[in-house]
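Coming up: subunit A.
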Amino acid sequence: MTTREKILANIKANQPDLRPLPEQFTFVSTFPDLTKQFIDVLTFVGGRALVVPDYAAIRSDLETQYPNLTSVATTIPELADLADRTMVVSDPHELADLNLAIIEGPVAVAENAAIWVDETQLPQRVAPMITQYLVIVIRQSTLVPNMHDAYKRLKVDTTGFGTFICGPSKTADIEQSLVIGAHGARSLTVYLLP
Partner candidate 1 sequence: MKVGLFIPCYIDQFYTKVAIATLKLLQNVGCQVDYPLQQTCCGQPMANSGYEHLTGGCNENFVRNFAGYDYIVSPSGSCTLHIKHHLHASNESEASAIRSRIYELTEFLTDVVKVSSLKATFPYRVGLHQSCHGQRGLHLSQMSELMAPPFSKPAQLLNLVDGLDLVQLDRRDECCGFGGTFCVTEEAVSAKMGKDRVADHLRHGVNYITGVDVSCLMHLEGILKRANSAVQVKHIAEILTATV
Partner candidate 2 sequence: MNQLNLDHASAAVEFNKDEPRVDWHDETLWFVRTKRDRAAAQLPEWEQLREAASQIKNHVLSNMHDLLAQFEENAKRNGITVHWAENADEHNAIIHKLIQDAGVTRMVKSKSMLTEECHLNDYLTRHGIDVIDSDLGERIVQMRKEPPSHIVLPAIHLKKSDVGETFHEHLGTEKGATDPQYLTEAARQHLRDTFLTRKVALTGVNFAIAETGGFVVCTNEGNADMGAHLADVHIAAMGFEKIIPRAEHLGVFLRLLARSATGQPITTFSSHFHRPRPGQQMHIVIVDNGRSRQLGRPDFRNSLKCIRCAACLNTCPVYRRSGGHSYHSAIAGPIGSILAPNLDMKLNADLPFASTLCGSCSNVCPVKIDIHDQLYKWRQVLMKEGYGPGSKTAAMKAMATVLESPGLYRMAGKIGRGVLRFTPVLAENRFNPWYNQREMPEPPAESFRDWYINNKKA
């Protein structure tokens, strides 16, 4: 008997009689204003949110926020001229000195300010973590109220990797003092297009 068979046999012998899955495991969240809810929570977790009318507004804000920054990459064609390098590399280590990554988020969640990104948006999985600063552009029309709605909208295995990102990386492991910028990005700015 292999270890696998032994473990599975023990489990089969010891597991209780079948119990059904619950009938209700999704819930409805009603926020008067999804955008406001998203922005409030993102601010609470240390991110920065900006409602913008168009890409020109994003460009102008980025130029103010990150003047003269080099090693900038984006996957968004409308902002391509801001980039001086690409995230499309064969070896993720090539992104080690990436300063700013500008990517899109296809689905965002109002209740917790989490933004889903997967390999459709990410040329390299490590991009949103390895970059010093992260910018995600979302559309208000893609905001869903809560996580149940997000999972209804998503197919998590469309690509090999996807992640919900909520705010900049952080830690409170030293005396519970919150420090923004642990191993991942030191800041997260989210632009909300109409």
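Structure notes:
Everything that follows uses one rule, which is that contacts are C-beta pairs under 8 Å (C-beta built on N, C-alpha and C of every residue); 3 or more make two chains touch, one makes a residue touch a chain; residues count from 1.
On the choice of candidates, all candidates are chains of the complex that A comes from, given by their letters.
Treat the numbers as computed from the prediction; the structure is a model and nothing was measured.
Only one entry among 1 or 2 touches subunit A in this complex, and that entry is 2. Chain contact summary for the complex, subunit A toward candidate 2: residues 2-4, 6-8, 10-22, 24-27, 29, 41, 44-45, 92-93, 96, 111-114, 118, 124-126, 129-130, 146-148, 150-152, 154, 156-157, 159-177, 179, 181-185.
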